[in-house]
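Below is one structure, written out as structure tokens, with a few remarks after it.
The complex appears here without one of its protein chains, the remainder shown in place.
Labels A, B and C are assigned to the chains in the order they are written; within every chain, residues are numbered from 1.
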């Protein structure tokens, strides 16, 4: 029998509501390129949820695509973007940002989150104009690539710092649902819209087949974004596929319910590890946890479950990554906890 | 009542078999990024259909994406690509190719098809090395953007010319299904694989929700293509979505059946126009036709149907574009023909 | 004995005044990167000559460099530039503009000059937003690559058309000296500054060792240009080399005297051809002429002089290009005319 995989949160298809909607709408004639009724409906629902009528919303197929589109549309040739070293754009997108011509400054952080002092340190090192790139954009992820989230006070400080220093703030929200439904979260979607210039709402890792909703709130960044989508090969002829999915996810609270489910499953597992006295690489409250196990414990656990060994801590121990999804069943979680307790 | 649209061949969703397969496979755990079972299956089926085990196959979401990926992965910075002026890359992709750093030479043609003499004319104008770009790639579409197709002899001559002149030959197959099932076609998928260095098989315009299968047959062009897919934001986390679709389309002859249906519907309409004595902008045998009508006839026809006015011929007359799809119903075609006969 | 070459206007070194100034200033300590006293002086002199205190002036080493710097600093990723097919950026710079990510539209013209109707034709073909690039810049050369010049009325009409259509106007002035001292010229340097948004004053082809002075008059285009110069590798550590040269050229009327000399020498030769009844490929009044000769005449002339065969007219006849420089001696011109008269 195949082992259950905790390797990532995109191992399944999509929420059944989406499949039903695809069937129901299948033969209806719609305009192409995102000018269909479903995209319109999805945009409306998102605007309502963030209480902001003025935002521009665009649907694209994935996170790397969203990142390179947003960043390359904003920056002029001599401008750069600041990221944590753990930021997805820094090492996990095959140089996608540099391929559009821009430097990414990577900063070492303890928890994957940027603070004003991080950014200030980059600014301080780049005062020799015009011999150095000009920093113009700050890229953060929420939840971060290592499962942590931004608290309201942190985002407010970052937002204020960026405004003061004439920097745009861009939030990668590939797992924004998980961040906003974390038990320690105190931010709302409306806060995110107010405190950033542009962000996206991830569908791929939260119950969609594919799709991210890029939301531009800063008026200066809205202009002519569609050209960039087309130029970068990111405009789907059948944009309806994205509209239908976001429309379904936004109806009632499905998007948040799914994210919460993934968080809850991870927290149950985290709790089991904690009770057994395990340490973690970082303390997380979303759908990713990084418990530190001995090599023999990892081997034992790997007999029945798949997961990534994330980071070697020393010769005897490593952190593993357990990641849950919108679809992770209770039964599996219970089984896994039994296995943990037997370590 | 809403008018039926002959504006394009991506107004509907997808073939029902695809929806059924999505449902059936929905909760099965699969690897991400195209390493799933369905992609494997689809690749196998394509290889069988083209009788070529060695090709590398990659699935991406759309035509512009496929074009920019293939071209930018092949060319070195000082190299350029040759296209017909009607070629999709020349004017309909918001400078996607130039955005990757490469010049596109656009050539006027009568029928959207490149011939050796077209290419020779570009080579002749670029002999002042190193002050001019070096031509390295020839881009053709089959069927072309104006509905015509390449005959076997034409493709052979082009292929030979390219080999002789150290040029790669790339076929945009966004509508390759329609080309291969055209009543005048004498090419097979195997021929295409043999006579080009790289080509793609379009799904978006032939019954899929999205997806193009890039097929690389020239060994020199295979290397490290995955890096490019990731860098350009074209790698879907849930690559299964593309695998499932191409797998369904390739089972039996569904892909070709759907393409043929769209051709047949267009040919019935063409025949009706012909019988009434209408001229065409170009003679086509695929799912696009360009009849020339008087302004008042266009107005009349537009009362019940949507279509694009393609090109003004003179003050009194214009060519319109009628395009049919895998889903265009017989009933609609019959109605439309009645309308034509009443002109 | 070596034949005299009429192949181009950059076969010699530089005007002796420049060499003297290099010697005189050689050991004086100066700031690097264009912040030296000589650049300041040269800028002041140029501003006086064009009666415009507000322009930003930057010195770079060559024409292709100036072209790619100006164009890539102005355009956003989805924007394009319009040029004549004979324009230097279209076919003679190894895709330098496309390498910065932008499409160049090439237009066939009879005389190398763009007119409003040429530009309108490109605009008319690019109305399908956002599927096509957005035109934002018009590139013209004066004198053109085929020796013709813009008259005041033509430049005024072009300037007005660009303003009306939200297009910037950029003049390549690699041979602007020759244009402004042509016998049929009615434009002043001040006119050029007023009617374009950015242009440059060529030194390389008018008595300097190297160097072009980029002059930005449109306030919107001035911002942060230095970053681009540095990023593209165009910022000389010893910027004094450019400052010293332009300073010398701008003193008294040296720049214009040199240009006029090259024109006068060409016109003497043109007159000799005319008197003998020769036709020309285009009628020019600067330092390039394109007389049409029979093959045997070309052969005869080539015994004593070097020049390019420019364009085959028919099997028996071709146009040759004769180009004179700031340094072409009277004696050589007289000899050449004797040779012409003997044809």
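Rule of thumb we're sticking to: a contact is a pair of C-beta atoms (placed from the backbone, for glycine too) under 8 Å apart; a residue touches a chain by one contact, two chains touch by 3 or more.
Since the structure is predicted, the reported quantities are computational estimates derived from the model, not experimental observations.
Only one residue in the set A:125, A:184, A:309 or A:338 touches the chain that does not appear here, and it is A:125.
Of the listed positions B:228, B:261 or B:321, the one in contact with the omitted chain in the full complex is B:228. Taking the whole complex into account, subunit A touches the unshown chain at residues 77-78, 80, 91-95, 98-104, 125-126, 128, 130-133.
Against the chain not shown here, subunit B presents residues 33, 72-73, 76-78, 100-101, 129-131, 133-134, 224, 226-231.
Contact residues of subunit C toward the unshown chain are 2, 4-5, 8, 10-14, 16, 19, 22-23, 25-32, 61-69, 93-96, 99, 204-205, 209-210, 227, 230-238, 240-241, 327.
Going forward, only the chains that are shown with their structure count from here on.
With centres computed as the average of Cα coordinates, no chain lies farther from subunit A than C. Computed from the mean C-alpha positions, the centre of subunit B lies at a distance of 43 Å from the centre of subunit C. Separation between the centroids of subunit A and subunit C, computed from CA atoms only, is 51 Å. Separating the CA-averaged centres of subunit A and subunit B is a span of 34 Å. Of all residues in subunit A, those touching 2 or more other chains are 227, 230-231, listed in ascending order.
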